[in-house]
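Below you'll find the structure, written out as structure tokens, and then a few comments.
One chain of protein is taken out of this complex; the other chains stay put.
Note that the chains take the letters A and B in the order they are written out, and that residue 1 is the start of every chain.
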Amino acid sequence: MTESTISAPRRGVPIWAQIIIWVFLVGLLAIVAVGLSRAQQGTVQPGQTIDNFTLPLFSGYELDGKSEVNFVDLRGKVVVINFWASWCKPCEQEAAELQAAWEEYQPTGQVVFLGVDYVDTEPEARVYLKKFGITYANGPDLATRISQYFRIKGVPETYFVDKNGVLQYVQVGPFSSIDQIRAQIDPLLK
Amino acid sequence: MGSSRITFYVLLLTLVLAGLWTGPASAQGPTPTDDEVNRIAKQLYCPVCESTPLDVCPTEACRQWRDVIRTMLAEGKSEAEIKQHFVEQYGVRVLNEPPNRLVSYLVPAVAILLGAFMLFRGFQMWMKPSITESRSEDAKPEAQPAQDPYIAKLEEELKKRK
Partner (left out) sequence: MIANFGFGVLVISFLVTLYSVFAAIYGERRKIPAMVESARRAMLLTWPLLTLTAGVLIYLLVNNHFEVQFVYEVTSRSMPTYLKVTAWWGGQAGSLLFWSWLMSAFASLVTLRKWDRDREFLPWVIVVACATMAFFIGMNVFFENPFAQLYQTFDGVAPHTFQPADGVLFTPQDGRGLNPLLRHPGMVIHPPMLYLGFVSFVIPYAFAMAALITGRTDDRWIRLTRRWTLWAWLFLSFGLVLGGRWAYDVLGWGGYWGWDPVEIAAFMPWLTGTAFLHSVMIQEKRGMLKQWNMILVILTYDLVIFGTFLTRSGVLSSVHAFAQSAIGPLFFGFIGLTLITSVILLFHRWSSLRSETQMTSMLSREALFLLNNLLFMSILVVCFWGVMFPLISELFTGQKVTVGPPFYERATSPLFAALLLLMGIAPLSAWGQSTVKTLGRAIWKPIVGAIVVTVVLFATYTRNPGALVGFFLIALVILVTIYEYWRGANARQRSQDENIFTAFWNLTGRNRRRYGGYIIHLSMMFMAVGILGIEIFQVETQGTLEINQQMSVGGYDVVYQDIAQFPGPDGREVTRAVLGVYKGGEYLGELNPRIDYYYDAQQTMTIPGQRSTLRDDLYILLVDWEPVAATGATFKIFVNPLVNWLWLGSLLFLVGVVIAAWPEKDAERAAVRSKARIQQQTSAAD
């Protein structure tokens, strides 16, 4: 410190360098902030309009004979989107209830059930579907795009979308009774 | 009866092929060993258990994945084809490295080169002192010891020895 008084004017950090450093630091913090806010976000919240997605379907589990379903084409119907996997034990608890609910609402023609198979292999998935006698449309979540869009936290999770494509309810974890499913679908049919 | 013989052979071939198709994997050559499966599994990550390579991941989902690799190997698929299959099914995050290597390596390389350049410039600046610096040098004569005193002493001792 004593030397600083002796020598001629000393240079600080040049302005351009300061600007670069600040931009860099703020950029870095911004990226971390975005990552953090994503991590903090829960699943897609009710009230949000769900964007279009495409779900390819397993053969034998088509919807109206089509091997692929576009979400926008389902406007005017209540859509129940269930994320599951064959390796997921809790999913098995609700499989029968979901199928029963499907059989109940299928005749109305106003409700569509979509099973989205998360990080699973087709042969195992088929074994699972057969085991629980599931008949509604089911397909793989290719490249985990759909689950990323819904920001699922795990399986099973079920999303209830109304006739206008607006998310109305999110069920995290398995259903314990068919009444729980009815309680979400019935209001949307009115 | 040439035509009927051809028909017979065609039928036989079809039967054999069909047998191959539906029959056990052993019919298509040896079952892939665990090591062959693991060699590929090592390079994959299952989204269910992040940051654990597939070959050592104990979850049920990962066991299924390894079975898929085994099946595909038995079908004669190459390593690249198998990886491609997993990417299509589950996204690029199953790979142990970002697919676009250019980006992933370029940025740190540029940053390191930039650092090296700055250090080099620093060397140059230090080696050719500016006027102000040499003046402060005069004010502080002890600032530049001729040599590390420890080394100097050491060298001296070594010389004495000779």
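Annotations for the structure displayed:
In this section, a residue touches a chain if its C-beta (ideal position, glycine included) is under 8 Å from a C-beta of that chain, and two chains touch if they have at least 3 such contacts.
None of these values were measured; they are calculated from a predicted model.
Which of A:Leu29, A:Val72, A:Val127 or A:Leu189 touches the hidden chain is settled by the complete complex: it is A:Leu29. Contact between subunit B and the absent chain runs through residues 33-35, 38, 43, 45, 47, 50-53, 56, 58, 91-99, 104-105, 107-108, 111-112, 115-116, 119, 122-123, 126-127, 129, 133, 136-137, 140, 143-151, 154, 157-158, 160-161.
What subunit A contributes to its contact with the hidden chain is residues 1, 3-4, 10-13, 18, 21-22, 25, 28-29, 31-36, 38-40, 144, 148.
As a working rule, only the chains that are shown with their structure count from here on.
Averaged C-alpha coordinates put the centre of subunit A at 30 Å from the centre of subunit B. Within the complex formed with subunit A, the residues of subunit B that make contact are 46-48, 59-61, 64-65, 67-68, 87-93, 132-133, 135-136, 139-140. Chain contact summary for the complex, subunit A toward subunit B: residues 3, 6-8, 85-87, 119-121, 124, 140, 142-145.
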